[in-house]
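All protein chains but one are shown at their positions in the complex.
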Amino acid sequence: MGVSNPAPPSPTSLHRALGLSDDELDDIRKVLSREPNHLELALYAVMWSEHCSYKSSRLHLRRLPSKAAHVLVGPGEGAGVIDAGDGIGVAIRIESHNHPSAIEPYQGAATGVGGILRDVFSMGARPLAVMDPLFFGELDDARNRWLVEGVVSGISGYGNSVGVPTIGGELTFDQCYGANPLVNVLAVGALPTSRLALGVASGIGNYAVLLGSLTGRDGIGGVSVLASAGFSGEDGAASIDEAKRPSVQVGDPYEEKRLIEACLELLDHGYVVGIQDLGGAGLICATSETAAKGGVGMDVDVTAVPLRELGMQPFEVMTSESQERMLAIITPENLAAVNAVCDKWEVRATVVGHVVEPALMPDGSRVGLLRVREGFDGQVLGEVPASSLADEAPLYDRPRRRPRDLDAILADDPSDDEPVGDPHDDLAGLLVDTAWVSRQYDSQLFLNTVVGPGRDAALLRLAGPGLPPSRRGFAVSTDSNPRWCALDPRNATALTVAEGVANLACVGASAQAIVNCLNFGNPEHPEVMWQLSESIDGMAMACDALSLPVIGGNVSLYNESGGRDIDPTPVVGSLGVVASLVAPPPGWNWRAGDAVVLVGHREAAGGRAFPLGGSRWATRRGRRGGRLAEFDASRLRATFDFVTGEVAAVCAGEPSDLTAVHDVSGGGLAVALAEMAAATTLGVSVDELEGHGELFAEFPGRFVMATSDAGALVARAQAAGVPVSVLGVVGGTRLRLGTLVDLDVREMADQRASALERALRRD
Amino acid sequence: MNHSVIVEVTLRRGIADPQGATIERALPALGFTGVHSMRAGKLFRFDVEAADAEEARATAQSLAQRLLSNPVIEDAHVRVEEVRPA
Amino acid sequence: MNHSVIVEVTLRRGIADPQGATIERALPALGFTGVHSMRAGKLFRFDVEAADAEEARATAQSLAQRLLSNPVIEDAHVRVEEVRPA
Partner (left out) sequence: MTRVAVVVFPGSNCEYDVMSAMAQLGASAELVFHSATTLGDVDGVILPGGFAHGDYLRPGAIARFSPVMTAVSDFAAAGGAVLGVCNGFQVLTEAGLLPGALQKNRGLTFLCQPTTLVVSSTRSVLTRAATPGQELVIPINHFSGAYTCDDETYASLVRHDQIVLRYRDNPNGSRDDIAAVSNEAGNVVGLMPHPERAMSTLLGSADGRVLLEGFLGLGVGAGAGRGGGVGAQ
């Protein structure tokens, strides 16, 4: 299939139609020392978009700590990688697929899974697990129910079929996500450290081979406008050819499955010099980034790219976001061997690029040029410095402003509210089992899943095809709290990091690193930029205090609808390692007669003993103001270390009196106790509680533990300098919490189990 | 009156159809040559109680758009087939 | 000559159709009344190179029986639509 000639020089309005500002056009002119042509303008437009260049957030992201001795690869590659021991690296990455999911929930979510997996196996890691933090509007709206069902079945349809277990996630409902749901996807993979691969092009004369699907007009964002500009003359934005509308991408998990197997086999054989996935901005992104990283030039032959549709323009070929494609850099000698592996897996492989010498500039410097050509020896359709696309995008320090009404909101504290109403209703409304979601996901493939969805963190054996033998395990948790973040994004994000570490501690894993997905509103609103900056500072503070590197992330901005921004929603994915995993952790399985103890400070750090600001309890009552607990690093560290050690001993098969562990998180102590009772249908009786505040206040750093020997556990906690108090004894069929709650456990458990499905089915 | 309706839902032109493509790739091995442009879609048959075919078509059209397809990626085509007393 | 073919695959009578039943159950809540006997099926469109419509139909029929449907639970119906030069 042929490509047509480059379009004539751009009309002045074209760059704006493509989403480039006048200043950005000037920057391009400076880089090129001439006017860009249509194709070049299109390449800059996609590469300098917010999505690809992080132009509003890059300045702030630099404040996050990303280094540690065990970090093999930090931010900037497909995924971050840590050394997990035993010669095994663990790769992790999180990304958002919010906007596509809002219009086609099934395919939007499905292609989100596909994209994040490619990030992980582009590092040479076999994808072992997916998690899916999801945020929707309230379920009384039919469209939101349609979105939930579509998104969940999309993740299920793609993840199960591609053969990667989905082991957990988040599920949050709030009116602020009504028109703008958030669909984040996290993936973890593991590799023999010797197979680590990077997205770098090197070796003059090497080939860039495009692997996988045909290229169609998928997801050609604002650039689609260019098409009509190219054909319909003067005003680029005036008429959009219907046929060239950006089209929704459709996922093909079967292609991806074969692509995973083929790529890992290529890497095992050592046939690959560098490899990168094709994500946003497609081929132009993969070619310019690999060339820029290698300091080389690259010639790309647009006519070589296998196409799905007739009549595609060069800019469409270069920027298409067709799914299930990878770019591998190989030596010419290995081409036949690469083709043989690809044939076996029925994966298309086409040489589309040549690595070339950096060009000699008039000033004597050498610059790697990305050249788009019609045939390797044919006409040059566009020619730009590769690094100008990849690394030299504009950087904005957008105005920031603390919301003017924030003080009033903070002062309106629900902690002072009289607990009118029925605490049973309050508790029942907070108990929602997410099993309706997670049972639609294969959570067990590879025989690694020791703790699957529905508990605290997920815990998996660190094992998989092609990995060296190991007794280790790894744990993953995703956490977020937009209600907190709306009040105090700095402290809230720090506390969210702490929640993640607490969840890992519950399965005996010590936290090694985090990744983040920063879902925020419109960065052109100074309040949103303030939230983003505060949130990043809070994350940095917590990570410094807990010695956690941030090894990757993703920023999703412009999450708004009708001019209203979503509540700030930083999602933290945390990764931990268990040194010896030969027995399951205690989980929530307390037994009759066990003592139930609260480990950690009973009262929050900061102003109030039992803060209800931003709690689920308050939100249910329509109260969205108030103050949060403070992040107290030394308290948290001591408690986390103690709990992690206690549970890790159980995982290692050591004798222990510990029978159950659960951290106190969303919904507070009442919800934690109710969840444990529901899991076992065994009740508990707790006498002394400080009223509804202690039942429903939310602040991390507290754990409910059950033990067959309270004296021993209390002694160990005290020796570690961690506060501990005995709450009560397990037994009977009722959940009794002070004088406020007295419920039949079985009934409560049934209600909790069916709550989500009832809300979705409206009965 | 009962109108028997058929709604055909197919992916819009330009939208990738992995299912159709996979079926097409399997054909040569089965000895089918000369078969191409395979596209997979969905089919719904149902009865609509309506005074006349036009009313039935309108109901079916609305159902097709709102529930049976997502216009962002799919086209829906409605056919009113036969009429039987309700 | 290219013959454009449509194959409709529907569940055999007597075989339960949970998808059709689920859609039908959802209808009243969406304001659709008088719609019933909903059955869900599949649709395949493809081109067959053949000398004439009969040959095209025979190829499509065989494809429909051998691959596109599972005769244990499904019926397949073949329609040759239009003819275009190959």
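Lettered A, B and C in written order, each chain numbered from 1.
Keep in mind that, in the parts below, a residue touches a chain if its C-beta (ideal position, glycine included) is under 8 Å from a C-beta of that chain, and two chains touch if they have at least 3 such contacts.
These numbers come from a predicted model, not from an experiment.
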For the chain not depicted, the shown chains it touches: A, B, C
Selected from A:His15, A:His97 or A:Arg258 as touching the chain missing from the view: A:Arg258
Options A:Phe121, A:Trp345 or A:Phe699, residue touching the unrepresented chain: A:Trp345
Which of A:Val450, A:Ala605, A:Val643 or A:Val704 contacts the chain that the document leaves out: A:Val450
Option from A:Ser56, A:Ser122, A:Ser156 or A:Ser574 whose C-beta touches the chain left out: A:Ser156
For chain A, residues in touch with the removed chain: 153, 156-157, 160-163, 252-255, 257-258, 344-346, 438-447, 449-450, 461, 464-465, 581-584
For chain B, residues in touch with the removed chain: 18-19, 22-23, 26, 29-30, 40
Interface with the unshown chain - residue positions in chain C: 14-16, 18-19, 22, 67-68, 70, 72-73
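What we mean here is this: only the chains that are shown with their structure count from here on.
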Inter-centroid spacing, chain C versus chain A (mean Cα positions, whole Å): 40
Mean-CA-position distance for chain C and chain B (Å): 9
Centre-of-Cα separation between chain B and chain A, whole angstrom: 37
Numbers and ranges of chain C residues touching at least 2 other chains: 30
Residue ranges of chain B touching chain C (in the complex, touch as defined): 8-10, 20, 23-24, 26-27, 30, 32, 34-50, 59, 62-63, 66-68
Complex contact set, residues of chain B against chain A: 11-18, 21-22, 25, 70, 72-73
Contact footprint of chain B on chain A as seen in their complex: 103-104, 107, 213-214, 216-218, 243, 247-252, 254-255, 308-309, 322-323, 346
